[in-house]
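For reference, the structure discussed in these notes is given below.
Here the complex is missing a single protein chain, while all its other protein chains stay put.
Coming up: chain A.
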């Protein structure tokens, strides 16, 4: 397919990589936090609740700048990661994935929480009386029942990551081949004369990916539902 230039292709591939990594990496913490917020009542519950939802209400640029302060080379977390583990996030694609994961996290957690809310606790009690340890109850009963919510949350997280702009460009800048995702590439095209073609092509790609993601999630959710109600 040569209707996209090599640079544009790079931006598309990078965007997909960043979004998939962001979505996958935030999945387990997302389930854990959703479970803790929905079922737990512990010290600091409200703090966690506010913290998780913060990216939803803060300007993305603020989140990006906070990441830069915390995870930059000289930031308190970034310096430790760089010195102890040799992991550098700022101005790398991994940093873009981190920014996207954080921006999408509240959406993921909310979707999972909503489906956890609808799970019939009595089914979990029943599983307990059948000899299942709480961990197995979660794995074999709760998790399958909230699968539709998890799928919905993953799609939201992926879509958010595909579209993330403010936090990403602030934290990891706009380096072609390293941190230039589709939104930053479109932004760059609109800033140079004659860039309209590239901006339009990437916009079309972006629309196509979003529709595909929605379609796949619908298909998966329908499969799950059919199993429940067959």
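The criterion applied here is as follows: a residue touches a chain if its C-beta (ideal position, glycine included) is under 8 Å from a C-beta of that chain, and two chains touch if they have at least 3 such contacts; residues count from 1.
Here is the rule we use: contacts and distances are computed from a predicted model.
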| item | value |
| --- | --- |
| Among "Molybdenum ABC transporter ATP-binding protein", "Hydrogenase maturation factor HypB", "histidine kinase" or "Chemotaxis protein CheX", the UniProt name of the subunit that does not appear here | "Molybdenum ABC transporter ATP-binding protein" |
| Per the touch definition above, residue among A:9, A:45 or A:136 touching the missing chain | A:136 |
| Per the touch definition above, residue among A:32, A:51 or A:126 touching the missing chain | A:126 |
| Interface residues of chain A (partner: the chain not displayed) | 120, 122-123, 125-134, 136-137, 140-141, 144-145, 227-230 |
